[in-house]
Every structure is written in C-alpha cells, then in structure tokens.
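Take a look at the following structure, please.
Partial view: only certain chains, each at its native spot in the assembly.
Letters A, B and C mark the chains as written, and numbering starts fresh at 1 in each.
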C-alpha cells in the first residue's frame, strides 16, 4: 500500500507540495496516516513534464525521507504537471524498475493497490501486454504490468476504457484461478496534458484518494496534507477524475466482468 | 535511535536470532517497540567473527527489511560471536560509511545514542582521534568518531577505561560549547573474544538494553525479541557487561567529569 | 560479455582466488584481457556453499572494484565450492536481480554470453519457464530465463540434458523469428556437490573458458589469472566439464536442433 500525489496547474516548485507541507508525501513515507502500512520506505519516484513531450523521471530505492537527490530535484524543478510516489512493496522487489511512476513515451502512471494472488497469475497478466510493448517491461511488479497492458488496449486515446478493459481481464484471470483476494486499483495517469485519477476495487475497498483546489492548480493525493481541513474532498469508489486547466470532471468508473481475457 | 543485537556462545546461524524470532531485529527495523523512533530504516549492518582474527562485515543503505543480501548472509553464516544493527540516522547521512557496526582491525563497535549538539563540536570530537587512526575515518557520524577516539585511548586493552575517557572528553567539549543536550551511549564492542555492552547517559536516560541466556549462548539487545517473557533482564544505566564463554560479568560504568579533553 | 570464476576443492578463503592473484576476477572487472568488453562494471556477485544445502548469495550493483562488502565477504568466507561473477550488461538493466549468480533451491548458475535477438523473443523464452518456477523470475535478463527454463527441464538430475534442451528451444525460437545473431553460452552450474562448466555457441564462437588444478582444488574461469603460464587449459567449444572431488570429466556438449520448442 503506497502513497502518492499528483498536481496539475500553474508551474510550481515540486517541493512546495512534496516536502514543505505538514504531512507531506515525503513525511508520509515515514508515517502515513491513512495507509494500511505506516511505512512507505521501499523506494520513491517523481515524474514531471517540461519542454519535451516525454516526462522527466527520477526513481530511487532509498526511502524518500533519506533521498538527497529527490530533495534537491524537488527544490529545483518547477512544473505544471507532476506525479510523485512513495512505495510500500507488495509485489516485486525493492528495485528501481519496480518504483513508480512508470513512464512510456509521453505517459506517466502510478498505482496504489494490488492484484490479489498476483504470483499465481503473473504470467497471464503479462500476456496481456502486447509484443511491441513487452520489451519495455523492466521490473516484475503487478503495477507495471497493468500499465503496459493498458497501453496496449488504447490508454492513449481512451484511458478509462483501456484501464477498465485491463482490470476486467485481470479479474477474469483471478476468477479462472479461483483467487478470492480482491483487485484494488487507485491510480494516476497522465499524457502530459490531462491528469486522470481512478479509484476502484473489486471489493469496493480501494485505497483512499482525495483531491482539492490549491491557489494555482489541483492536487490529487492518497491522503490530505498541509491544511487538512475541509478543502480535501474524498473521491468515492468507482470514480474517474479527469483534470485539465483547473477543471475537474468526475465520472463513474466501472469494470464490467469480461467473458474472456 | 537505532536498534541492535549481539550474540556470544556456541556457533549458530545468524538468522536464528536476527530474522526468525518474533519481533526480531529485522522486524524491529520496520516497527521497533521501545525506540524513540519506530522506523529504523536508514541502513543496516552485521559483523561476525570466523576463522580470521578480523571480523567479516556487511553494511548496506537499504532498510534491513528489504535487504536480500542481509537475509541471505544471515541464512548462510554461522558464528559464535556477532553484532547486528539497524539504523535510524541522527548524525551523518544514510551512507554505507555511516552504517554500524564499525570495524577496525579485530574490533567491531556499534552504538545507539548520540552526542548532543554534535554538529557544533564535530571537529573537536574528531580531534580526539589520533593521527594514525584518522585515515580510517570513513563517514561523518558521531558514533564512528567515538569508536576511533576510544581506539586511540586504549580500547584494545581497557575497553571500559578507554570509552569512559572518550565520553568524558566529549562531555567536556559539550560543556565548553554550552551544549545542554545529553550524551547518550548504549553500545556494544568486541575484539573477537569478549563481548562488551555499555549503557550510560549523561542524563541518566540511555537507550534501552537487555540481555538473556539462550540455549547455547548469551544475547544482548536493544529490546527483547522472540520469547519476550521474564528471560530478558534489563541492564540498568551506568553498567558495563563483559561476556565471555557464557559468563556475564556486570560492573558499574561511570564517566568522570574530565577537566580537559 | 562478463567474466566469471568457480572453484571446487578443499575449503579456501574466497579472496585467495578472487582478489589476491594478479589479474584476479576483481581486477578483471576493471580490465579484462580476453573479453569483448574491457570493463565489467555492471555489478557483481558471489555464491558459496556452507553448512546449509542452499548456497549463500551476495549480489551488488556497484562495480566489483569498489564494492567493500564483496571485499570483506571474500576475506572472511571459506568455502570448498563457490562461484563469482562480474557483469557487463547485455540484456537487462544494472539491478541486483540481473546480477549473477542466480540461485534457486540448492542450485547456483552463472552465464557469459547471450541469446541473440533476445528482445524480440523474450516472452517466448520466458514461456519456457514452467509456471511453478515463474514466480522466481526476478529480473529481465536472458541468463536468468535460461536458468529457470533449464530447471524446469530437469537441471536437477541431468544438467547437460536440460541445458541442451533449453538451448535447442531457444535456437528454435530464434529461427522462427529469423534472428541471425548467435546463441552463445559459456556457463557454470552447481548443486552444492558437482560443479558443471559448459562452453558452446551456435556460431562456434562461445566466450572463452579455462580450467586448472590448484594446490587444493580445481578452478574454472573466463580467463587465466595469477600464474598465467601453461597450467591453464583452454576448454574447447562444445564441451561440458563435470568437476567433483578433484576429478575433471570432460564430455562433448552438443545442442541438437529441436523441431519444436
């Protein structure tokens, strides 16, 4: 169970959200308040969009609280769109390739949750990744597999549709193996323009997700930070937020039982 | 505030103490019960004595809970004398050179506590290290400086005397700078034969220390693990334990105010 | 193109072969003489057998020449059977999970060479790994995939047969994809009793391999080290060495074209 944060708006220094606030993401790495696991010390990462279509990406295996490179980057980099993540490993070792966000072309993706019983269906989940994307598979986590599989199902032009189809396929694989553990998916995706946030779980208990307006943009996060008052709005299960130019569009997000993967 | 454990006795596999028991040291890295800081994820280390007079030493910057090398080593290595440590950084970055135990010749040393106001007197504390040992200074922590300074004051033949003299000198340096923060020192030392454990603080509040008899030896640890019942005996402040061949000798350990460093 | 070394014989300190000799493996990490790539700085590893049936394993991402843990381990550990490797990455990132040796149960395996065109057939090669072993797939290198696939084909009781069958299946996959690049395989395997060394390539140009008698055992290595005179015997292509109790049995090793993977 990890913690993450994303921002879309006027360019700001990353540390103004990730480090400075009370209960900031970097502090959540050592003491999260709403997570199943208090410590999220299994690596960290940040991705941001600048002048290139592809994002910048920094990932490290140290806990966020002791990562001097992360601190310096966040102090230096200004961006109008960024994603950051602190990891508590569920599947896959503590290795850079298993740290979030994952990047492919102009996309960034990060995930909080897990595919229940993943070890038993890992190969089948990986089989959802098309051949031309499989070479980009670097780690062995369920999250990276979900991302690559969704890329192959049209994540580029229909994020919600591609993710729903991928999750349906995963659920089908779980059912085929008789896996009772849930599929939980709270995730953030960006293509450099829109920011998409999803909260869904097969057992109606997805990891927490909140969003709020800031002075110059919108933040989405696993849990409130800074001013933790009424400004933060919980995102209900089964929701897709689409954020662009300061507008938040909230839609239902449903995963229909697929008949076949 | 770190957590540590040492063992002296018949050779045993390291994992039988460090990993297998309930509330083992590796688990304490993620959730210590008696420490000021719950998480001890700023690196880890283990030192052990084998066929050479000098100990083997493994130190890493990952949290102990995710360090696959540590797990494999502890599963493989058998030793009759070993020290292990999980770190929560107080002074000095998360870097291998700041991880405990520290080794010099046949000595191993690890420390839980800190020199209050160390930043203000670091250079003076380092000046306590004799020239010929200064080249061995690898990191920038207070603990390594204490060890090297004590080596220069006779740690080899009079461990308690050398450490008391070093601590007295540090206290003097604190006084000279008007530092009110305490000097706290719970530590373990070995030369490959004896195991020495110390618990002392200038404010009478040294970090916790316990010892117990096991089937085939003696364990000393920051906090009880495994069978946490009455077998564990707390070590009172101001104590020096000397352990050899299954015998524990308990002596007073006092630091006399030095007039000069 | 990596460099490696293995030893079978009376227990010796690892550093006596890996570090002390002129042109030792650790020095080869910085300046190999017979390798296609001079620098082998993409991580290192060592596995050894002790009192447990499973081997100890240490792997790190630093170059061997600057890995203090490797140096200390090699100074401390005595073993009668060990394998060591310095890596020059061909497929798979520089990550611990891609470092050799690979371990599974009581087996250790390390490989020098590569599956030509691996990226194009990676998924098919991985499909050679049986389901129950696939969860042990940690990295994304061709070498680890070969090892796991061979484990599934009887590596335990017929090492040469299982590896030949696996290599035949890989060649078949290369042919199906029209891959012209060769399959090269110089490798070492142990189950804690026997040491097996293989040298084979589809283009008759496998990476170099030598063996020699030492005072108390047999060494097999990518290139001679220490006394580099006539004592070292080159292993011809298409060879399988089986080493046990000081005896070296040399057999042909052929990979028959498989009709189907």
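Going forward, a contact is a pair of C-beta atoms (placed from the backbone, for glycine too) under 8 Å apart; a residue touches a chain by one contact, two chains touch by 3 or more.
For clarity, every value in this text was computed on a predicted model and none was experimentally measured.
*Asks:* Considering just this structure file, the complete complex holds how many copies of the sequence, given 3 are shown?
*Replies:* Assembly-level count of identical protein chains is 4.
Going forward, only the chains that are shown with their structure count from here on.
*Asks:* Counting shared numbers against all numbers at the contact of chain A and chain B, is it over half, same, or under half, different?
*Replies:* same
*Asks:* Just the chain pair, please, that has the highest number of C-beta contacts.
*Replies:* B-C
*Asks:* If you average the Cα atoms of chain A and of chain B to get two centres, how far apart are those centres in Å?
*Replies:* 40
*Asks:* When the centre of a chain is set as the mean of its C-alpha atoms, what distance in Å lies between chain A and chain C?
*Replies:* 38
*Asks:* In chain B, what residues contact two or more other chains?
*Replies:* 68
*Asks:* Quick one: which bits of chain A touch chain C in the complex? Just the residue numbers, please.
*Replies:* Residues 93, 95-97, 119-120, 122-123, 126-127, 131, 134-135, 137-140.
*Asks:* In the complex formed with chain A, which residues of chain B make contact?
*Replies:* Contacts found on chain B: 30-31, 38-39, 41-42, 61-63, 66, 68, 89, 93-94.
*Asks:* Can you check the complex and tell me which residues of chain C touch chain B?
*Replies:* 13, 48, 50-52, 54-60, 68-69, 72-73, 75-78, 96
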